[in-house]
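The structure is given below, and queries will be raised subsequently.
Every protein chain except one is present and positioned as in the full complex.
Every chain is named by a letter (A and B) in the order it is written, and numbering of its residues begins at 1.
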Amino acid sequence: MKSKSKINIQKYSLILILIAMMVVCSFLSSNFFTAKNLTNILKQVSIVTICAFAQGMIIICGEIDLSIGYLAGMAGSYACIVYVATENLVIAFLVGILLGALVGAINGLFVAYFKLPSFIVTLAMQTVCFGAICLYTGGQNIYKIGNFKIFGQGEVFGIIPVTVTFMLIMLVITHIILKYTKFGRYLYAIGGNSEAANAAGIQVCKIKWTAFIVSGIFAAIAGMVMMGRLNAGIPSEGTGYETDAITATVIGGTSFSGGAGTAFGTLLGSLIIGVLNNIMNLMGIDSYLQMIIKGAIIIFAVLIDVLSKTQKIKVKIMAPAEGGQK
Amino acid sequence: MSEIKLELKNISKSFPGVKALDGVNIALRKGTVHAVMGENGAGKSTLMKIINGLYQRDEGQVILDGKEVHFSGPMESQAAGIAMIYQELNFFPELSIAENIFMKRQPTKGGHVDWKKMMEMAKKILDENDLPYDPKTKIKELPIASIQMLEIVKAVAFKAQVIIMDEPTSSISNKEVDMLFEKIRKLREQGISFLYISHKMEEIFQIADDITIIRDGKSIISGPVKDFTEDSIITHMVGRSIDNIYPKEEVPIGDVVFEAKNLCSKDMFKNVCLNVRKGEIVGMAGLVGAGRSEVCRAIFGLDPLDSGEITLAGKPYKPKDVTHAIKNKILMITEDRKKEGIIGVRSCRENITLTSHHIEKGGFINLKKEVQDAQRMSEMLKVRFAGIETPIGSLSGGNQQKVLLCRWLMLESNLLILDEPTRGIDVGAKLEIYNIITDLAKKGYAILMISSEMPELLGMCDRIYVMSQGYVTGCLNRNEFEQERIMQLATGHVK
Partner (left out) sequence: MKAKKVFSVLMAAAMMAGVMTGGTATTVSAADTYKVAFLPTDMSATFASWLASELQTAFDQYDDMELTVIDSKNELETQISSLETCVSQGYDYIILLPLEPAAEDDLVEGYINDGTPIMNINLDDLAVEKASSVIANPYDLGTVVAEEAKKNLPEDAKVVVLLGPSGNTDSIERRRAYEDVLFSQNENITILDEQIGDWEKSKGMEYMENWLQVYDDVDAVISMNDAMAIGAYEAAKDAGVADDIQFYGVDGLADAAVAINDGEMNATALQDAQVMAEEGARIAHEVLTGENKDGYEKVQIPVTLITKDNVSEFIDRYTENGMLK
């Protein structure tokens, strides 16, 4: 029973941290706990959260995807271009998704089949993505994207902002993938111990490849929502989302060494950062101080991650020892 | 009789649950080669680690040059003139010969390494020992035998009086063995003493002066090599009655389900033929490195197979990868549970259902069915844990093994391969695993079991194949089981 209750505490600890933060914030600023402000926070975190869902799946299977931000900028901007040319939202959306899948497939090909380190491959893919969009736009942004903005502005049913709706849809999809599909199981297994996964008949290469494709599609969706929200196609705006996504997933309890993490955890991690950013702005805290506070929080989160893991390892070492020597 | 250089008196050592050494006595005479022999797991390696200070003895004395010594670690034993050369050589492949020789002992000048002097010294050592290498050569560029020679040379260069060698010839060619022996003989004449651990019978008679045989952590007999014959050595190594803990039951044995012919894999095994019948437990005996695991891994698609034919349930089967093997109902519990078995951070439930397809539909898992199946299976095999959500990494070895068995029992099987199924598992849990294996045979499973514990094979199997150096050297039926015979086949004495 012991281990079970421990996991639950870990799971709830994030919610508790978030609630505690929100209570404190309510005291710090009377403008914090209002429907409008809370909606704003959701709106502000939604794009990076979609990226974080993608990043989370990749980290769970033991890799990393640094191309997410640039890919979002590239796929989102191309979708804008297609929309401007065709005036057809569906075609634009599909082109965006296709581009995401394509870049993901290339990442996955090199990582899974050629066994290159994902850090390097996806880092290189950053510049490829940026070049691929600038090649067409010549460094200019895409203005007057017309109705494309419905991907990121306005509300669904008059209350839920579109960006938040996208985030919720991606949350549900990620949750289902991770919890209810074989593919999700395999991601955990590969991240937990890829040799054992292989010896259990899991096609490690194929699953990793698929994971990168899924990540690419998620990034592309994030990119299109981003351009919709910005009401313009700005390739450079995706820059840095990959690292924000990593931060959110790690705070959300995704283990950097793979094999553990959930969609809800990622959402919570993202919300914690979002609330933090929001309250610092509401209070008018100095920009430079904000940077320090944010950095400190990230280190703190990783520290928790490492501490909880070393405790787990202790348990593991004890187990075989009781079986005697080899 | 020359003076005693190193004496071990009544050494004992326990690990939680296991008594690894129980009163071992060895007297190593100055300027001799003393062979230490025993089965896998007899306690040889533990003994060596106690001598060089890696482990601390519970009881007994280590006496060097007439004085009792206590080493808290290898650095201290080295300083006292004892050098250990491990089976898996430890060196830094990316560093040069000179750097490896002088690791931690670099000549310094004003606080930093004196590279020039180090190179000169290394060159001198290499020249004196007829090793034709530039001291700047990276270690990884040398053949294994030269590295081994280097280890010896290095030990001597740093005034080692006692050199312990653990299976030094396991990965080098015959010609290189001759060179190694020549070197050992030369050093022996200079008064250096060797403790020499080996399985290989012919080597012992070539090089050793004295022999000590260890079995079950006890030293059984010691004496000059001329007092022994191969047969007497084997008898002493295995000489014990089979404990009657094995729940072997006679099961009606059916048709051949698995038949392999002339399996070959470069450097690993050659022309291996074997078959397994329904309801039959077939053992594979042999020493470490005989190629048993490699054969099984090749069948399971984990390692390469160069040629050979396999017939599975009447149809030809060609190993491709593990997925393909599982599809053809060939299942395998691998030797290294931690590395290639469990997904430590995930729950027992997920570990059990990892490969079962009947709980999913179109890629989606039926969670309710999954929980039920995992529950039922773990109850059947009596896995002891807090619940199916417990991370498997936190279980004991025996329970981990049971969970892995659960995983495969969720699937249908034509052939179940168990590679060292009871390694690292305490006695009680071993018995439970044996019961499970017996049950499976009763249900008609065809089982191929590798084990380095001879009694386990003798107790559980219907037939035993014996392998030596990549070849199947014999196949014994239950009525022909005899430890000495197996040992002879395993040491490659009988072709």
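The definition used in the following text is that a residue touches a chain if its C-beta (ideal position, glycine included) is under 8 Å from a C-beta of that chain, and two chains touch if they have at least 3 such contacts.
Predicted, not measured: the structure shown is a model, and the values here were computed from it.
**Student:** Would you list the chains present here that the left-out chain is in contact with?
**Tutor:** Those shown chains that the absent chain touches are A.
**Student:** Tell me which of A:43, A:185 or A:208 is the one touching the absent chain.
**Tutor:** If we include the chain that is not displayed, A:43 is the one touching it.
**Student:** Among A:13, A:26 or A:141, which residue is in touch with the absent chain?
**Tutor:** If we include the chain that is not displayed, A:141 is the one touching it.
**Student:** List every residue of chain A that touches the chain not included in the displayed model.
**Tutor:** Per the touch rule, chain A residues meeting the hidden chain are 29, 31-32, 34, 36-37, 40, 43-44, 47, 84, 114, 130-131, 134, 138-144, 153, 226, 229-232, 234-237, 277-278, 281-282, 284, 287-288.
Throughout what follows, only the chains that are shown with their structure count from here on.
**Student:** For chain A and chain B, what's the span in angstrom between their mean Cα positions?
**Tutor:** 45
**Student:** Within their complex, state which residues of chain B touch chain A.
**Tutor:** Counting only chain B, the residues touching chain A are 15-18, 20, 41, 46, 300, 302, 321-323, 325-326, 332, 334, 338-346, 350, 353-355, 360, 363-365, 367, 386-387, 389-391, 393-398, 400, 407, 423-426, 429.
**Student:** Quick check on the complex: what are the chain A residues that touch chain B?
**Tutor:** 1-4, 7, 179-183, 185, 188-189, 192-193, 195-203, 255, 259-260, 312, 315-316, 319-326
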